[in-house]
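For reference, the structure discussed in these notes is given below.
Excluded from the complex is one protein chain; the other protein chains are retained at their positions.
As written, the chain order gives the labels A, B and C, with residue 1 at the start of each chain.
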Amino acid sequence: MAKRIDDLKVIGNKRLNNDFFILELFAGTNIADFKPGQFAQVRIDGSKETFLRRPVSIHDVDYENNTFKILIQIVGKGTKMLSGLAEGDLLNIIYPLGNWFTLPEKTEKVLLVGGGCGIAPLLFLARYFKFNGFIPDILLGFRNNARIIEFEEYSKIGNVFITTEDGSVGEKGYVTSHSVFSTQKYDRICCCGPETMMKALAAYSKNRNIICEVSLENLMACGIGACLCCIVDTVKGNICTCTDGPVFNVNDLKW
Amino acid sequence: MAKRIDDLKVIGNKRLNNDFFILELFAGTNIADFKPGQFAQVRIDGSKETFLRRPVSIHDVDYENNTFKILIQIVGKGTKMLSGLAEGDLLNIIYPLGNWFTLPEKTEKVLLVGGGCGIAPLLFLARYFKFNGFIPDILLGFRNNARIIEFEEYSKIGNVFITTEDGSVGEKGYVTSHSVFSTQKYDRICCCGPETMMKALAAYSKNRNIICEVSLENLMACGIGACLCCIVDTVKGNICTCTDGPVFNVNDLKW
Amino acid sequence: MVNLGFSIGDLHFKNPVLTASGTFGYGSEFDDFINVSRLGGIVLKGTTLEPREGNLYPRMAETPSGMLNAVGLQNKGIDYFEEHIYPRVINYDTNVIVNINGSYIEDYIALAERVNKLKKIRAIELNISCPNVKMGGMVFGTNLDSSREVTREVRSVYSGKLIVKLSPNVTNIVDFARVVEEEGADSVSLINTLLGMSVDVAKMKPSLSTVTGGLSGPAIKPVALRMVWQVANAVKIPVIGIGGIMSASDALEFILAGASAIQVGTASFIDPQSSVKILEGIESYLLLKGFSDITEITGFINRTT
Partner (left out) sequence: MVNLGFSIGDLHFKNPVLTASGTFGYGSEFDDFINVSRLGGIVLKGTTLEPREGNLYPRMAETPSGMLNAVGLQNKGIDYFEEHIYPRVINYDTNVIVNINGSYIEDYIALAERVNKLKKIRAIELNISCPNVKMGGMVFGTNLDSSREVTREVRSVYSGKLIVKLSPNVTNIVDFARVVEEEGADSVSLINTLLGMSVDVAKMKPSLSTVTGGLSGPAIKPVALRMVWQVANAVKIPVIGIGGIMSASDALEFILAGASAIQVGTASFIDPQSSVKILEGIESYLLLKGFSDITEITGFINRTT
């Protein structure tokens, strides 16, 4: 799957709440073949402090209209800049990068878990699973009401469960304490979110022999395997999150 | 005259031609007391390569509407950035800076000469002279037709003479070769433009005992006399263009 | 309320924000923008025994996140300073520090003796690191023996606080810090500019009249911070961090790495109010993090790593 570098046109910038927004990009008629879990390296122009590109997951792909989306949480200078992009602006982007979540080989009950901006890759992943015959349950965790992003699209695909830390929506607490874990039995968990959350799910899964894949958000310089900055310590030694990941089976991680 | 640092609102950005544009800024009801020849240091945001502020002359002041204008020629990264400012944007600016052209003490025949972006301070200067009873002749030099900027406003104040290097408008050649120098006798010449032009006028003036003031465009870091980067070699030694200038009597320069 | 003060020996500074020599004139250039007396101290433009015209124009070039300068210590000399600048500058309610420079050791000694008589100047910064003069300056600051000698000689005639300003253009800055500490320096400040250069590609010639010049601004911050951290871990005297500090966060990097105070340099050109903003930002940070005294965070990273 060839990597590309393109100036893609922004065709939409939708603000979800104070912290999150979605950019929709026109990918052209020869749109790339994306896999769920892959990411892109976007260039940040217009700030003296943002030298490097920023990695963002592929949030959703629309092969009919040749567009794809990225969902971004504003955390610093670069994401702030991106939030200011308007329809018609060009975004320089290297994509698609990295590996992807594996598709089950046999019938499996699948749970997708996302926290914070970690929900970004899950929409495309959910679609992909459904397309391949696996209807996933989807568990999303937010800090509070104000941080919630619309989950309508997810609901169209599978059952959606919500937690908020303050209990304002869904169950109160962290995703890891959601009742779904006691009422359901999953064969596979796919997860993206804060490291503590992923570690907790990894431990849970390992104890129960559940297949668990997580998507890591290590700091990256190049995103294409050239700098060796994004490494993660695995049973195979230090390997690159950007090429050997971002998706890892938790059994390979030294967690 | 106290210097200020303010975020001023852009209330207009008018493109004059490919290379020149005018920004109009709202200065608030306590608008500063500007003198012709003074300049401002504008901050350039949004480029990794523009670290320092950029000096620009005060082009025109409207005390009735509490606005002032800067006329800018796009020559590099910073001026390019500024050209993209839109109504409502804020511009961080330190002003008013430097000295100004001196007002004649007795009746004098005055010629203002500008070349390229050196015409910038002349509009406000012309207005100021007229207000004080001296109607100046105004000689403006441009490379060619495409570079000409509208000189209607100048024509309202005094006689305007034009040269273009290709003769497409006005007399052909450089300002220094304009016929006005053979037909008129001036007591004072105020000049801003390329160094070669100013040096030629300085020589002309010195030979004829004409008072000649020029506005220099030395590279500046601070604009407020703190860095000593903008010096010019004068009969008084190295002095700062930003505080002792930008306007100098040519007799003080070692030209 | 948080305590921001620090001391060099018995000389107290009300807060750790100073301004760097050559970037703050004699203070008055900034009167329209800030209340200079709010600062912990100001270091004046480099002074020499005799007046100096400095280098030829052009003396400045912009670089990525920084600038090169080749001012070359232009100043009116110590006589003029005593007569015209000293009487004015001491009206600020802050520590006023004179940055002294010479071509020969004798110059430094003579200058230190002169400043020693100015009762309201309670500290000098010995600049042995100026890269923009042919003689003296960095030549002293990049040679251990000369650094030792000039510090010793100045120490022997100067009774106020002696801050030695170190050059970053050396293999091991810690050696220099140790040597000047041994010779009685009360504090070290670092870094002066890195020796750099730029070429005007369109004109096919060097951007500066002197070809090389001193690099300052955010570009040099990582190098400055590394050196401050190294030095703070090697000497007992207070370390003053300098180099590319544009914001409170930048200043805090230095303080967390071990600097007792910082100097704001090139930032004052971009925003003449930066020094005061940095001061306010440091205070907010301490409040936010629940500290009541800046010394609680000085060198914090060295306690945990």
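Please note the rule applied: contacts are C-beta pairs under 8 Å (C-beta built on N, C-alpha and C of every residue); 3 or more make two chains touch, one makes a residue touch a chain.
Everything numeric here is computed off the predicted structure, so don't read it as measured data.
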Which residue, C:V71, C:I220, C:V276 or C:I294, contacts the hidden chain when the whole complex is considered?
C:I220
Touching the hidden chain in the complete assembly: which of A:K9, A:R43 or A:K109 does that?
A:R43
Among C:N55, C:S129, C:T151 or C:N169, which residue is in contact with the omitted chain in the full complex?
C:N169
On chain C, residues whose C-beta touches the chain left out of the figure:
63-66, 68, 142, 169-172, 194-199, 201, 204-206, 211-212, 215, 217-223, 225-226, 229, 244, 249, 252-253, 256-257, 285, 289, 297, 300-301, 304-305
Contact set of chain A toward the excluded chain (per top definition)
2-5, 43, 48-53, 94, 218-233, 237-238
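In this text, only the chains that are shown with their structure count from here on.
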Counting only C-alpha atoms to place each centre, which chain is farthest from chain C?
A
Could you work out how far the Cα centre of chain A sits from that of chain C, in whole Å?
47
Multi-chain contacts in chain C, i.e. residues touching at least two other chains, fall at 65, 218
Mind pulling the chain B residues that touch 2 or more other chains?
48, 50-51
